[in-house]
Structure formats: C-alpha cells, structure tokens
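Only one protein chain is missing from this complex, and each of the others stays in its spot.
Now for subunit A:
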Amino acid sequence: MAASMDGEMAIVQKAGANLVSERPVFSPDSRYVLCCCGFVVKVFSMSSGECVRELTGHKDFITGVKINPHNQFQAFTSSLDKTVKVWDYPDGKLLKTFSVGYPVHALYLLKEEEDAGYAVIRNEDNTFSLVQFSWTNRKGHTIRVETREVLRGVSRHEKHLAFGPEGSFIASVTRNKLTVLFTKSGKVKEFERPRNEFQCVTCHPTDACIATGMQDGKIFLWRGLFQKKEVVRTIYHWHTLPVGDLTFSPEGTHLMSVGQECVLVLWQYNTEKKDFLPRMGSPLCYINSSPDGSLLAVSQVENVVQIVTRSNKVVQVFQGLTRVHIPQLIRSTNPVPTGLLLDPRSQTLVLNGRPGHLQWYNLHTDRHLYNLDIVWQNFVSSRRPWEAPEVVYTEIERTAFDQGGDWLATVERRADGMMAEEVKLKFWSFNKEKQSFELNTTVDCPHQGKVNTLVFQPHSDADLPPTAVSAGDDGKFKTWTLIDDTDIYRENVCWSCDSVGTYRDLEAKDAAFSEDGSLLAVAFGQSLTIWDPYTIDLKTTFCHTFCTEKENIRQVKFGHGNCSHYLITTTPSNLSVWNILSCSLLWTVSCECAVLVADPLSEYMAVFSATSDLTVFKPSSPEPVYTHNKVVQSSVVAAIFFPKQNQGSGEQAVEAPWQKWSELYFMTYDQDLLTLQKDAPQQTRKDVTEELESHLPPTPFSMYLSQVRSGQQGEESHAPVQHGTPGAVAVQQMLQTPAHVLPPVSTLCQSFLQMLLVSKSSAERQDDEDMESDSDEEEKNDQSETSDSEMEDDGATIDASTAKQSTSQSERGSSSHDQTSNQSALDKIHLKETEDFSSIKTSDLSWMKSIF
C-alpha cells in the first residue's frame, strides 16, 4: 500500500478532449483536418473521419495550429508551455522546437514572411501582446527565438486578431475597440463602439476590408482603411445572438459567419445576398475554410467539427465527447447530473450528451459512438440576453443500467420555476435486432419532486424479474419490477411499481444494493436504513450518534469483492464505513466528500473532496491507498472506475495495484474528462492506422501520374465480386498470419465456416476489399497482439476490437455502417452486438477480430 504512494501520478486527458477549443485547420490538399485537442493535435482524415495521427509532445494546452505556408507538409503548433513546435504532420514527427519564453496564446503565419511568425504571448503582467518571432534556418532541434513586440494590448483569442492581405495591416479587437495597425507606416487607427462588443475579426484575402462580428449579432465590414477620410462601415445584420466566428472564402467572394443560432450563414461579398445552412444541431463557435475553398470546417460547442461543402452538404463529422455544458447557454450546477456510467453491454462510457440526450463514448478508442434521444424535444437556441425568460431544457438527471445492459432507466426533469415540475421515469429495453434501446415504459411523476437516485438490483439468478429502485424528495423509495403486460393484441412486458417504502417521512437521498442484490440500503435524512429488497422489510437502521450537527447522508455505497459487507456513507462533512455483519460503525473520517465511487472489479473506492482532493481507499481500513491533493483547479463533478481494456496482462505491472483492473476517470466542472497515470503523458492509444499519402502539388505531370495510378488501382479494386471461392480472402489471411500467433483451429472454425456462407447482402459488399489494405489490416492485428486469446469471452475486449474493426473498415472507405457512429443525430442506433456473429453486418473480416 505504501509502495504505491511513492510515485505521484500525473493527471492526463486520455480521451474526450475538447476538439473545439481552437479553430480547426485544413491541410493544403484538404485531405486532413488538424484540431487542437488538449495537449495534442489530432490529425483527422477527411475520407474516413478517423484520427490518423496525434502530434504529441507539448507539455501544456495547445493554443493554435497552422500549416506552414511555405511547406505544406509542416504544421506549426503553439502552446502554453512557451514553445512553438514544427511538425511533419503526415509522419507525426517533431521537427523543431522554438522556445518563445512566454506562454503562446495564438499563432499566425504569413505567406510573405518565410522565416518569421507572429504569436500572441502573455506578458508577466498578464497583458497580451502580439510579437513577431523569427528563426534562421540554422540546424538544431530546439531554437531559442528572438521576439519583437508588434502590438500591445491585444486579446488572447485567435479570432480576435487578423492579418490583412499580404500582411499590409493587422486588425485586432478587444472589448469595445478595433485597432488597425498598418505595418508599412506603423500608423494605428482605432475605432470604438462604446455600446457594443467585438466578438471576432477577419480580413478579406485581397481587399483592404475588415469584417468584425459584434455582440448584438451585427457584422461590420470596414473598408476604405487606407483613405484619408472617414472609414466606410457597412452593417450586415442577420444574427440575433452574438456572432461566434467569421471567415472569408479564400477567393474572397463569400463571408461565412456562425453563431449560437446553429445556422451557418454565407454572405456574398459586396452584395446583399446570403445563404443559410440551418439546423446544425448546436451552437457554432468556429469556422474555417479549406485552402481551395471547397470545404468548410464548422466547430460546434458540443465538441463536434462538421465538414460542410460549399453546396451546404455535411460530408464528414468529427465528434468528440459531447460537452453538455454549453457556455453562456445552459447554466446548471452540474454538467453531468447522471454521473459517469458504464454500459455493461458495450463496455463504453455513458453520460449526458447534448440537451436531452445520453451519449455513448468509447474511452479506449476515444470515439463518440452515438447519442440516444431520451426526452424527444427539439433543441431551442437561447434567447437574446435581454429577452427573459431564458430557455429551460429538460435534463436527464438519473440514469441506470441493469447488470446485463438489457435495461436502461432514465429520469428526466424540467423545472423552469413557473410551471409545475415535469418528472418522467423511462425504462428502455435493448432491442437486439435494431441494436438500440427502445422505450418500454414511461412513468409520469414517479415521485413528488426530485428523484434522487435510481438503481437496478443486481441479480445473481436469472429467474427473478429485474427490479429497480428509485428514491425521491417525497420521502419514499419505490421498487419497480418488470411485469407481464400481454393482452390479446400483443405480447409485452412493462415496468410497474411494486412497492413503496418510507421511513419517518424523511427525504430519501440515496439508495444502494449490495453486490449480490440481497440487501438494499436507503439513506433517509441522517439515518441509513437496510431493507430486504424482496419483501421490503426494514432490517436495521444506522445512525451517527456522535454527530452533533444534524447532517443528512448524501451517498451510500456498498463495498465490492471481499469488502462487500461494508457500507460506505458520506455526509457533507464525514465519510463513514459501517460493517453490516456486526451492525457497527467501522471507522469514520472527517472529509467533505463530493464524489464517491466504487470499483466494481476490486474492493477499492475513491472519494473526491469538495476541494478536489482525491483519496483512494479500501473500505476495510481507514488508511488511504493513494492520495492526490488538488487534482484539478475546478471541482470534480463525477467519476468512474472504468474497466481496463487489457487488464491482467503481465506487462502492466508498473501500475499501482488499485489501477490494475480499472482506471479512474473523473469529470471536472469544465467538462474535462481526466484520468491518473503513472508517468507523463504519452501516446497510449493505437498507433498509426493509416498510411498518410503525401500529395504532390497539382502539377500537370503529377495529375497525369495520379490519373494513371488511380486507373490501375481502380482496376484492382473493382475486380469481380467473387473470383475464386467465397472464403479465399480468409484463407489468404490465415496463411499470411504467422503460425505461432494463430489460435487453436477449433476457435477459428466457427467464424471461418461463417465466412464461407455467403448471404446476398454480404456478397454485395465484399467488393471493396483491396490487397493493400489487407496488409494494413494484418499489421494492425500484429500490433494489437497484446490482447491475448484468453480474453475472448471478455465482453470488453471483444467490443473494443469490434470497434476497431469498424474503424479499419471505415478507413478503407467502405462507408457501410461506420455512419452509425458518426451520424448519431439520426437517432438510428446500431449497437454492435458482440456475440451475434450471424448478423449480416459483421462483414467478412470479423473472423480475425473474434480471435484476438
């Protein structure tokens, strides 16, 4: 125990980072999109939507990424760690590091200046200035660069500064002021709008024209900057809410603006025509145009980057962990009231998604799987600040899965303070055919007032009907069971209230089942009551006798594993552990607990205090296993022990014992999903999955060459659907795999035979195989060898590999069912079921997956 205390673990963001903190950037050939994502830059492929590279190396948040205008294979990144790094992004290699000496908040590169760039740095006195830093082409990996201040008192956001055509002027906006610095003459012009606020600025690529977006939704076009007389200011007003971001198309014919209205507006330059792309889903915060102007990257505040063509078609979606808490839009105390949950079927993380949705997120592959619409209400963009009342959304407050993942229960609540509260308890069943959850039962107003907890009873035997318990502010806890609702028209089951329990009319705050489901603990006020869940008999009560202050119990948790006879409760100031066998208080410590989580796979538990101190302990002993003070600056709102992907494998011995089975993920108030790791951030996920093709600049020769090549490839890839036997591919792959890694033949047999069965639809889609990607596939399989065949019956691994299969498929461009994960908005949810191999969806490569 003490041994694990030695190394302080680092807080890292492994998955679910914010993709939309900065403007996304297109590669010059528009085949990749580079997004700042915490400490790394993710390179997404346009064709597959996959993250194909991660540029890791910065030690702090990355604040900007730019393509080198003089070398299209290089990208510059700036970071708060006082450096600017140059990358070969197709290879993911770090080329150079420029040490700037100050935290860099924004980065700008000009085509006109080959060995200099501009950066917004934070000075010691917390002011921001724009500096020019230049480097010589001298050798060396780390270069200390000289900086020259250009403009003082700028804003730190990238969108608050823009460069004019050929760098002839610099436009910078701060709160109420637009400052234009003419680089040749060094003159400065200032324009103030005392009753308005500048939100963003951009410059026309060829004209001397500045566009600024304002707080009140107006867009100003400033022209005639070089003339002596008054500047010409044209107002374009469509937005009602503040303008989020602006950009000109590269040829300068259009101006694109986005805002909280969820609408992309295209303004034709110098005419009054405008075009819209409405219903983008959620408020938009950034927009960028591809260098050839054919594509637009639009960032949404809920952590989505959408790629839109100029004909207003969404062609690609890069979705990160949905950020529920949209700034300036939804104000609630807790961004994830449901907490972090584990979907037992798919072994993925489930939490609140966009308003009224639950999202499924695969932490291991860092992929957003889909959203499930729970409340079935449209998203309404917020009103203008002066238009009361603000929009109140129905929020999903409690969610629970049953043990097998067959049932999902949700509690949603809408309280706008004027009308009566609307509370609904919904039970959803998993439909194996549709691979999605379907609504089974809706209970209106399950409790008077708020529902505080919702748990399913873990069952050891399958004969008993599934049972759930909810408890609310009305002092009751109710058990809900599945009953037969079959009538002459259909066969059906539904959920109904089985029994109600109260205790002294106190408010029921939390409830928990013991690991085997034989005991139910419900916290009523200061008392903890233990019930028999089958008969609803009050077995015993516990109460703090030593507590002078009357503090209500907030959370109740049973221990797991060999600590399953312990019951842990938290009050605002105490954490107590009770022994149910002896019915006595085992130990108590004074600690202001905010979040308490238990590891379902081990006896460890973790508690986060209100001041974000983490303590990991075993219920059997008050000695902490691990402590970490002040894990984050903001508060921790939810946490989960998430099962490891490759647990138990011997090489992970360096991990702390409490991290052997599960990783502790926690979410902060700012919706950063963080975890603890032994050493500094490193690349943990899958390696290179796609060979990045470097594209030569489109010279006539290269175009000819590419035509010839693609023609050849086309012949190969469009070969007849079935030449040879149906299982030829499988045989080939089996033969190419080294013999020593092949599992026993008996394991292979079933899936191999399945390969030979050709259903109509699978035969149709067999054609998009090509040899090149086969070898890719093979490589990958070799790399993922670490997961051994013994893991086969483990749901988590299988699912992870299935997900991987889907990624590999989509990389090859077979867009058959990869869409499901991306186009979650369609609400057509297809969970990949792991066991069901007869599903047509499982295409011809799945046999390899099931092996590893």
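As a working rule, contacts are C-beta pairs under 8 Å (C-beta built on N, C-alpha and C of every residue); 3 or more make two chains touch, one makes a residue touch a chain; residues count from 1.
By our rule, contacts and distances are computed from a predicted model.
Missing chain, UniProt protein name, picked from "Mn-superoxide dismutase", "DNA-directed RNA polymerase subunit", "U3 small nucleolar RNA-associated protein 4 homolog" or "Ribosome biogenesis protein ERB1": "U3 small nucleolar RNA-associated protein 4 homolog". Within the full complex, the residue among A:129, A:174, A:215 or A:270 touching the omitted chain is A:270.
Set against the missing chain, the residues A:129, A:168 or A:751 yield one that touches it, A:168. Checked against the full complex, the one of A:226, A:276 or A:376 touching the unshown chain is A:226.
In the full complex, the hidden chain is touched by subunit A at residues 164-165, 168, 207-208, 221, 223-227, 232-235, 240, 270-273.
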